[in-house]
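One chain of protein is taken out of this complex; the other chains stay put.
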Amino acid sequence: MKKMGKLFAVLSTLLFTSVALTGSCFAAETIKLGVPGAHSGDLASYGLPTVKAAELVVKKINANGGVLGKQVELLVEDDVCKPEVAGNSATKLVSDGADVILGHICSGATKAGLGFYKDAKIVAMSPSATTPDLTLSGEYPNFFRTIAHDAVQAKLQVKFATEVLHVKKIAVLHDKGDYGKGQAELARKYFTEAGIEVVLFEGVTPGAVDYSAIVTKVRRFKPDLVVWGGYHPEASKIVSLMRKKRMKTAFIGGDGVKDDTFIKVAGKYAEGVYATGPMDISKNPLAIQAKKEHQDAYGSDPGAFFDAAYSAALALLNAVDKAGSTDYDAIIKVLHTEYVDTPLGKISFDENGDATGIGFSVYRVENGAFVEQK
Amino acid sequence: MTVNNEIKKSFLASVWFMFLTFPIMVIKVNTVSNTVEWRWMNMVGVGVGAFFLSMLWRYLLVKKEMGGKKEKTDKPGLVQRVLGERKFAVPALVVLGIFTLVFPHLFSMYQTNIMISALIYVMLGLGLNIVVGLAGLLDLGYVAFFAVGAYSYALLNLHYGLTFWIALPLGGLLAGCFGLILGYPVLRLRGDYLAIVTLGFGEIIRLVLENWNEFSYGPSGIANIPKPPLFGLDLSLNQKTIYLFYILVALVIFTIFVINRLQDSRIGRAWIALKDDEIACQAMGIDKAKTKLRAFALGATWAGMGGVIFAAKTTFINPASFTIWESVIILCTVVLGGMGSIVGVISGALLLILLPEYLRDFGEFRMITFGTVLVLMMVFRPGGIVENVRKTYTFKR
Amino acid sequence: MKPILEVNNLTMDFGGLRAIDHLNISINKGEIAALIGPNGAGKTTFFNCITGIYTPTGGDVRISRDGKPERINGLKPNVVTRKGLARTFQNIRLFNSMTVLENVMIGCHPVTKTGVLGAIFRTRATRAEEKLIVERSYAILEKIGLDKYVNELAVNLPYGAQRRLEIARAMATDPFLLLLDEPAAGMNPQETLELDELILKIRDEDKISVLLIEHDMKLVMSLSDNIHVVDYGKKIAEGGPEEIRNNPVVIKAYLGEEIDA
Partner (left out) sequence: MDFDYFTQLFLGGLTRGSIYALIALGYTMVYGIIQLINFAHGEIYMIGAFTGLIVSSVLTMMGMPALGVVVMAAMAAVIYSSAYGYTMEKIAYKPLRNAPRLSALISAIGMSLFLQNYVLLAQTSDFLPFPSLIPDFEFWEPYAHMITSPELVILITTFVVMVLLTVLIKFTKIGKAMRATSQDQVMAALLGINVDRIISFTFVVGSATAAIGGILIASHIGQINFYMGFIAGIKAFVAAVLGGIGSIPGAVLGSFVLGWTESFFTGYISSDYEDVFAFIILVVILIFRPAGILGKSETQKV
C-alpha cells in the first residue's frame, strides 16, 4: 500500500511538472521576454550584446514598475546560430511561456525558430536578421525587425557608389556566411543592374589566419571599390592588409561593418572606409543614454546590434503595455500602428514587419569615428 | 605525515593555478576608460577552489588506480547483467517501452523536440559505431553523410515533391554511395591519417554546399521542408512533432535491431578482427578493402537516414548545421558511451545531447561545464560508460 | 609425387638489402617440413612472401591443391588464405577483444558467405551457417585442447594457449598447408611435447601438410620429414633430420666459424 502511495506521488509530480511545463495558459506572474541568439561559439560576439541590451531595458522597466503592473522576466536561450539548435531554443521558449521574443540573431536560426513562434502565436523581433524574405515573403506575420533588410542597403550602396564615388568597376567579397553572402549577392545584382562591372566576386574563409592572397588578387583586378558582405572582423583584416600593402582602393561594407569595434580593431587603417548603416543616432538622447548604461554596467562599449536590440526590446515591451495584454493580435496591431521612441528614433512597423523611421545612411570613417555622408 | 603531504601538494596546486589564471582571470582591460580592472576576488576563488579540487582529484585518481589494477575482465557490468537476465530485462524493457510511448504526452513539446534531437544522435552514434567502434576506422567527417541525407530530402522535395517516406531510404542510399566514394581512395590509410582525410571530406561537402548556390541555395539554406505526412491528415505542429517522435523511436529500434544482428554475425566479426589486427585479419581470408567499404557504406547509410529525419525535424537546413563540430560530437557520443557497445552508445548520445539542453539553466556556464564533463568522464572512465561485452555461446555437450 | 607448394628462385629485396636470395623449396603432400636457420636468415620474410603480405621481387610461388598448379605470388593475403595456405604469427596476433571461440569463427570466414542482408534478416541459410561454424570452431578447439576457454577473451589466455589458439584459428580457414611461425616459442617442455603431438595429429587426422619455422631443434628433429636450412636468405642445406644434424655447413652456419678452429 505504501508503495502504491509512493508511485502515485511520483506520477502526480510527473503530471504536474508536465502541465506546468506546457502551461503558458496559467496567468503569468511575469511578462516573459525570450532572448534567443548565439551566446557561445564563433558568433557569440553578435548575440551577447543583444542579451545585454535586453538586460538593461528590463532592469530599467522593472525599476519603474514593470509592464502592466508585472515584472518582466528574461528567458535567455543560446542557439549558437544553428538552425537545429534554434528549433530547440524556440520550442523551449514556447514551452516556458515566453510572451514576446527578442531574436534570433542569425537569419538562418530565425527562419528555423519562426515556424514555432507562428504556431504558438508569439511575436518575434530580431535586431539583426537581415535576409529580405523574412519579412517580404509574407510568410511570417509574427515577425518584425528593427534593422533594414539587405536590399535596402544594397540599393543605397549602389546609389552612393555611382553618384558620389563614380566607380566603374568593383570587386565584391563576402565571408561565405548566411548574412555576408546574402548581402554580396544583392550587391552584385544591383550593381550589375546599374551598369557597373563586377570584376571579382569571391568568398573568403572567416577565421583564416591570413588574407594576403585575396588582397593580392583584388589588386590585380584594379577595381575602384571593394564591396564587402559580412561582419566586421574579416572586414578589418582585409582592409588592414590592403592598406598595409599600400593599396588605396575604396572599401564599403554594410551594417555588419558599421560597428565601433571595426574602427577600434582596424585602427588607423579604418580611415576612409565606407559603411552603410542605420541613420546616425549618436545625437539621439536615448542612444546616448543606452550607451552610457552599458558602459556603467559592463565597463565596455556596447557590441554589435546593441542599439537595434535595445530598440526592439523597448518596442516589444511598449507594444505589450499598449495592447494591455499579451494577446497576439493586439500586440501585432500596436506594433503596426503605434510609434515608439527608441535609440533608433521614433519607429513603427510596416505591413511586412520592417521598421519604418529607421533610415539608412552611408558613413565614412574620419578621425576614428563614423561620419554620416550627406 | 601523509595528510601533511597531501595538504602541501594541494597548496602547491592552489598556488600554481593562481599563477596560471592570473592574467586571464584577474586582469581585465576596460576599453572605455582605458583603465585596468584588477579582479583579485577571482584569484582568491581560484586559489580556494584549486586547493580542494586538487585534493579530490588525487583522491579519485588513487581510487581509480586501485580499481584499475584488476586484469581486464570480460565480466559483464551491471547494465549487461540486468539486460542479460530475462527476468529483469523483460520488465525493464516493458517499462521503458511504455515510458517512451507516453513520453510526448507527459511532457511538453520542447521536451519531445529535444528528445527527437537526442534520438537522431542515437541513430548517428549507432551508425558511426559501426565505423569507429566495430571496424576501428577513425572517421572525423561523419557529418558529411548526415548532410547528404538532409540535402537529399530537402532538394528532392523541393524539385520533385518527393515525400518523407520515399526520401528516407533514398537519402540513406545516396549517403551510402558517398560512403563508398569516400571509402575507396582512403582504403590504404590508417589511424590518424584516415581521421584527417575524413575530416577533409566532411569539410569539402560543407564548403560545396556553402558555395554552390545553384545547387544547394548556399548559406541561406532551404526552408519549409515538410514534416512527415500521416495519411494526408492535417496535423497541428504539436501532433506532427509527436508523430515524428514515434517514427524516430521506431527507426532507433530498427537500428538497434540491425546493429545487434550485424555485430554478432560474420560481417561484424570481420569488422572487429579488422580493428584488432589488420594483418592477421587478412591472413584469415578476410578481404580488407571490402570489409572497410562495407563499414563505411553502412555507417553512412545510417547517417543519411538521420539526415532526412533531421531535415524533417528542423524544416530548415543550411550548411551551418554540418560543421566539423557535429562530427566531433557524434564521435564523442561513441567514445564516451563505450566503443562498440550499443547500450553504451545510446547512453552516450542521450547524455551528450540532453546534457547541454538541461544545462541551459547554467546559462553562460553551459559549454564550459560540457567541456569539463568530457575531460572528467574520460579521465575517470576511459572505456566509456558501458564497455562492450562479447556474445557468449553455450554448448550442451 | 607432385609437390603441393613449389617455390622457385624466390627473391625479396628491401631497398638494397636482399632478404631472400633465389630460394627454392618444395613441399610434398602429407609432409611435415621445417624451415630453420639462424636469426635474421629470412625465414619469416619467406612466410610473408608466400602468404602475400610482401610481394616478392622475383621468382615463383606455385601451389597445387588438387593437382592443378597455380601461381600465387603477388596475390593479396586474403586470397592466398582462401586458396588454402594458412599461417600463424611469430609475434602472436590474436583478435584480443574477441573471445576464443570467435577467434576461431573468424577463421571460418573463407568457408562462409553470409552477406549484410543475410546477417540483418538472419535468414535460414545464415542461421544454418552460423550453427555450422560454431560447431566446427568448437570441434577445432576441442581437438587443440582449448575448449575450456571457449568464452574467455583471447587476451586473457596463458601464453602457450595463445600460441595454440593461433593454430586453431589457422586451421579453421580450411587449409591444405599450414605455415607455423615458431609455434613452440615461449612454451615450457610439457607444452612443447603436447604441441608435437598436436602437429602430428593435424597431419594425420586432418590431412593438412605443415611447414614450420622453429628454433627448438628437439621439436624440429622429432617432427620433420624434411628440413630446409637457410642462411642470409640462401638455402644452404636440405634433407632429413639425420642428414641435417651431421651436415657441416649447417653446423658452421649455426655455430659460427670458430668451431673449425
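Chains: A, B and C, in written order; residue numbering restarts at 1 for each.
Assume a residue touches a chain if its C-beta (ideal position, glycine included) is under 8 Å from a C-beta of that chain, and two chains touch if they have at least 3 such contacts.
The shown structure was predicted, so the numbers you read here are calculated from the model rather than taken from an experiment.
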Absent-chain contact - pick from A:Leu136, A:Ala213, A:Ile288 or A:Ala369: A:Ala213
Which residue of A:Gly108, A:Pro132 or A:Pro233 touches the chain not shown here: A:Pro233
Where the unshown chain meets subunit A, residue by residue: 40-42, 44-45, 48, 176, 202-205, 207-214, 216-217, 220, 232-233, 236-237, 240-241, 244-247, 261, 264-267, 269, 300, 303
Subunit B, residues in touch with the chain not shown (by the definition above): 16-17, 19-21, 23-25, 27-29, 31, 34-36, 42, 61, 64, 132, 138, 185-186, 188-190, 192-193, 195-197, 199-201, 203-204, 207-208, 211, 279, 324, 328, 331-332, 335-336, 339, 364-365, 367-368, 370-379, 382-384
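Operating definition for what follows: only the chains that are shown with their structure count from here on.
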Those chains which touch subunit B and also touch subunit A: none
Closest chain to global C-alpha mean, per-chain Cα centroids: B
Centre-of-Cα separation between subunit B and subunit A, whole angstrom: 32
Between subunit B and subunit C, centroid-to-centroid distance (C-alpha), Å: 42
Whole-Å gap between the CA centroids of subunit A and subunit C: 71
Residues of subunit B engaged with two or more neighbouring chains: none
Residues of subunit B touching subunit A in the complex: 28, 30-33, 37, 106-111, 113-114, 117, 210-211, 213, 218-221, 223, 236-237, 310, 313-318, 320-321, 357, 360, 363-364, 366-367
In the complex with subunit B, residue positions of subunit C that touch it: 51-53, 76-78, 81-82, 86-87, 89, 93-99, 101-102, 105-107, 109-110, 112, 114-116, 118-122, 126, 129-130, 133-134, 138, 150-153, 155-156, 169-170, 173
Subunit B-touching residues of subunit A, taken from the complex the two chains share: 14-15, 18, 21-22, 39-41, 76-78, 81-84, 87-88, 91-92, 94-96, 106-108, 111-112, 115-116, 119, 131, 176-178, 181-182, 185, 203, 264, 295, 299-301
